[in-house]
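One protein chain is absent from this view; the other protein chains keep their places.
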Amino acid sequence: MDPKPTTIAVEGIAKSFKGTPVLRDINLEIRAGELLALLGPSGSGKTTLLRIIAGLESPDSGRITFSGADTTRVPVQKREVGFVFQHYALFKHMTVADNIAYGLNARRRADRPARNEIAKRARDLLDLIKLEKFADHYPAQLSGGQRQRVALARALAVEPRVLLLDEPFGALDAQVRKDLRRWLRDIHQRTGQTTIFVTHDQEEALELSDRVAVLHAGRLEQVGTPIEVQDDPASVAVLRFLGDALDVAAEVRQHRLLVNDRFVLVDVATRGDGPTRLHVRPWQFDLTSLEDAHVHGTVTSVYRAQGRAHVTIERPGGAVFTIDTAQAAMPRIDERVGLRIVGGHLFD
Amino acid sequence: MAARASLRQPSVIPGFGMTFGYAVLVLGIVVLLPLCALALRASAIGIGGIIDVVRDPRVASALRISFGVSLLAAIVASLFGFVAAWVLTRYNFPGRRLLDAIVDLPFALPTAVAGIALASLYAPNGIVGGWLAAIGIHIAYTPAGIFVALVFIGVPFAVRTVQPLIGEIDREIEEASATLGATRWYTLVHAVLPPLVPAILTGFSLAFARGIGEYGSVIFIAGNLPYVSEIAPLLIVIKLSEFDYVGACAIASIMLAASFACLLLINLIQAWSHRRFGHV
Partner (left out) sequence: MSEINATDIGLPTLRAASVVTERRPVRIALIAVAVAFLLLFLVLPVAAVFQQAFAKGLGAYFESFADADALAAIELTVLVAAIAVPFNLVFGIAASWAVAKFEFTGKALFVTLIDLPFSVSPVVAGLIYILLFGSQGYLAPLTQSLDLQIVFAVPGIVLATIFVTFPLVARQLIPLMQEQGIGDEEAALTLGASGFHVFRTVTLPNIKWGLLYSVLLCNARAMGEFGAVSVVSGHIRGLTDTVPLHVEILYNEYNFVAAFAVASLLAGLALVTLVIKSLLEWRYADGLAASARH
């Protein structure tokens, strides 16, 4: 492997398709050896950004550097990136081993390793992806998860400077997804390669990555560790994208936060007085008596799963939301309940 | 009815007995019965009889010309047909749609019309022929004329069999190859072309099979000189006009056998490629 993993800098990248901007002034630094998730909903521009980094698409403005060297105009063939496509893009007329060896065989004679060296490298990679017995199979004979692993091995075979994965688990079912996630993490730890993957699944991003870059409508909303983006979302868009939240009217008065004229334990030391909105996650509620409640409503459904109660409540105005609590006492349907807020994020 | 019901999977859609029964009846009377007549006649002649006919130098040379020129024409049609299919599918240029529509022309244009048109073009006093004659090349009334006519006939087979597959090429395949460092040429040769080979072979076989049997577009331009530019189908017509049914049937059965061999080949290619490539 590369002794010094590559850093990638994305500087002021913008791109539009037929006049529709899909990326606006993206600035992002990817550290050497880190596993970064590009997270965002459909149409946020995350795949386009990945394709621009790979050289499959060229930006309208801005530049990309690999370890400080400008690669914006370097063609994809020379950029030394390993790209794993969402639908694998395996060569279906080639065996698994030939697929993996493709990039090495494609080299000019002078740069091409000897035949037995290529074969050995393919074997090692088959080993790595635990498909030793499938060397002579064709892609059509493999399952989705196996194809994905072959696609990754193929990308790794050319010893790329960075590994780029586009929705790597998007087309797989839930169980295979979970296994592959853990496996990708392992591989990354073993190779220590700078890796970027695109996903629209927050859980996947939060579980796998060292840092998450959240894109929304072509803008980079926040970059941070999974914990940072969860605990301190930079915008409502990030907050919303990372999970459900109920926003309630609140007021700051003398460095205290009040909802429904009752105190909420959220730090507002640096805020001036005035109205604001408090965004509360489902687990930041406790069931309580009506007198103590920050908000109240009528229970419309209740179920318990994996040790937690999920209670759906209709507020007087008609708004419906579900809370998620570890409390043992379950309310009945049609019961009027009060909720105490134990945390939340403030956005005006 | 009970027997047939067990042969097909149950369905609520009505009309199987009626439509299938009618289709089989018509197929039997229009296609199979007449072909059986040829098979019957051929078996009456026997292998020995057929060999005797084929040993006749004029028949042998006609078959050689028909098969040889068809092979050459099918190769050329497949080659240029592939380029045409690629260009028509992948590139955008003015007149593309018009050209694409024109590919079907040999399907729709009567062979005799094509025949006299080609003959007039390539005759020594024709537009192309005159120009070529000036540099000493003679097309009309030589095997080259047969070749020109058979390329004309073969083009749509070559183009239309590969065209849909070229349209379906997954761009990600080409991108994947590029990210792995392959040059465009390497990508085309190793990643794009191989999956198209079965379709190219199918188009080639169709063009070849059609070329062996082609009559109308060839006879006007070929000149029909025995031993030089006389094709097998024409010899059948000549034998028929001489009431030599044995000779006609012998040649016909050889041609029919060749057609069936092509048909079988096509089915084998398709079965193989389906097994190999499946759906990824």
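Per-chain numbering from 1; labels A and B assigned in written order.
Keep this in mind: a contact is a pair of C-beta atoms (placed from the backbone, for glycine too) under 8 Å apart; a residue touches a chain by one contact, two chains touch by 3 or more.
All of these numbers come straight from a predicted model, not from anything done at the bench.
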item: Contact partner of the left-out chain, one of B:157, B:186 or B:204; value: B:157
item: From A:47, A:71, A:99 or A:325, residue that would touch the chain that is not displayed; value: A:47
item: From B:127, B:197, B:225 or B:268, residue that would touch the chain that is not displayed; value: B:127
item: Touch residues of chain A, complete complex, unshown partner; value: 17-18, 20, 22, 41-48, 51, 55-58, 75-77, 167, 170, 198, 200
item: Chain B residues that touch the omitted chain in the full complex; value: 4, 7-9, 11-16, 18-20, 22-24, 26-27, 30-35, 37-38, 40-41, 80, 83-84, 86-88, 90-93, 95, 97, 99-121, 126-128, 148, 151-152, 155-157, 160-161, 163-164, 171, 174-175, 178, 184, 188, 206, 209-210, 212-216, 220, 233-234, 236-237, 240, 245, 248-249, 252, 255-256, 259-260, 262-263, 267
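Assume only the chains that are shown with their structure count from here on.
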item: Chain A and chain B, separation of their C-alpha mean positions in angstrom; value: 54
item: Partner chain A, residues of chain B touching it in the complex; value: 170, 172-173, 175-183, 186, 190-191, 194-195, 276-280
item: Complex interface listing, chain A residues touching chain B; value: 54-56, 76-83, 85-94, 102-103, 105-107, 138-141, 147, 151, 154-155, 157-158
